[in-house]
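One structure, pasted below without further comment.
For this view, one protein chain was removed and the others were kept in their places.
Presenting chain A:
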Amino acid sequence: AAPLDAAPGRYVLDEALTPEKDVTGYNNFYEFGTGKGDPAANSGAFEPEPWSVAVGGLVAKPKTFGLEELLAFPLEERIYRMRCVEAWSMVIPWIGFPLASLLDRVEPLGDAKYVAFETVVRPRQMPGQSGFFQPLPWPYVEGLRLDEARHPLTILSVGVYGKTLPNQNGAPVRLVVPWKYGFKGIKSIVRITLTDKEPPSTWNVSAPQEYGFYANVNPEVDHPRWSQASENRIGEGGFFGANRRPTLPFNGYGEEVAGLYAGMDLRVNY
């Protein structure tokens, strides 16, 4: 991870940042293994450069963006809460730019309703993608509705903690959607496709009764196997600190995003 400059962003929080060692050491990135320490331990051989992201589908001007072009977008720091579907959370200083700026460049067509994302497949560099036991089908895919993708809170992140993204955090470019569970934040993106149909999402395909397409943070809708009403803030208080805190609707971003879901039953569209 190399130093990366960014302007202070519009979004800050008056909550303590999660220590960098936890942000970069406690990760879910099954391409590198299912343990929380696996991504940091097993991603050393991964090569995030050179890199390009092919953006196409229902757009007027399909384009493949090289990493240099992505880094040339005006970068800002965004301090966001990150709520994992496993009921833990962090506060993370991302560096990135609004996904909307990238979408503007390719000019989505009128019938584009969704945005589909795809992670790289590199079994030689990603041990979770090779061998006898593979926890998920590859490539990892995710999707957003176009209005969600264009929301100003939604960013493509290229850095964290003042540096380019470490491999375990989804180098060199990943999605961050702070009002949704962390698994929506697809990592190491190689393809972005505008579509007119709801695209598949890896966890939704893998266990539809447990993970929905929307995956908005919602303390009222439990995961079948655990409550989502509260969360463990990582890196706070250790063993004895009362580090369990109530989970906020839309992860605390309800004022900004609740309107996107007006009239929808969020118990059904979880």
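Please note the rule applied: contacts are C-beta pairs under 8 Å (C-beta built on N, C-alpha and C of every residue); 3 or more make two chains touch, one makes a residue touch a chain; residues count from 1.
Just so it is clear, contacts and distances are computed from a predicted model.
The UniProt record for the undisplayed chain lists the protein name "Protein-methionine-sulfoxide reductase heme-binding subunit MsrQ", from the options "DNA replication and repair protein RecF", "ABC-type metal ion transport system, permease component", "Protein-methionine-sulfoxide reductase heme-binding subunit MsrQ" or "Electron transfer flavoprotein subunit alpha".
Check A:Phe32, A:Trp88, A:Tyr114 or A:Tyr253 against the missing chain and you find that the one touching it is A:Trp88.
Touch with the chain that is not drawn comes from one residue among A:Pro50, A:Gly110 or A:Pro224, which is A:Pro224.
Across the interface with the omitted chain, chain A contributes residues 21-22, 25-26, 30, 34, 36-37, 86, 88, 132-133, 135-136, 206-207, 222, 224-227, 229-230, 232, 234-235, 238-240, 242-244.
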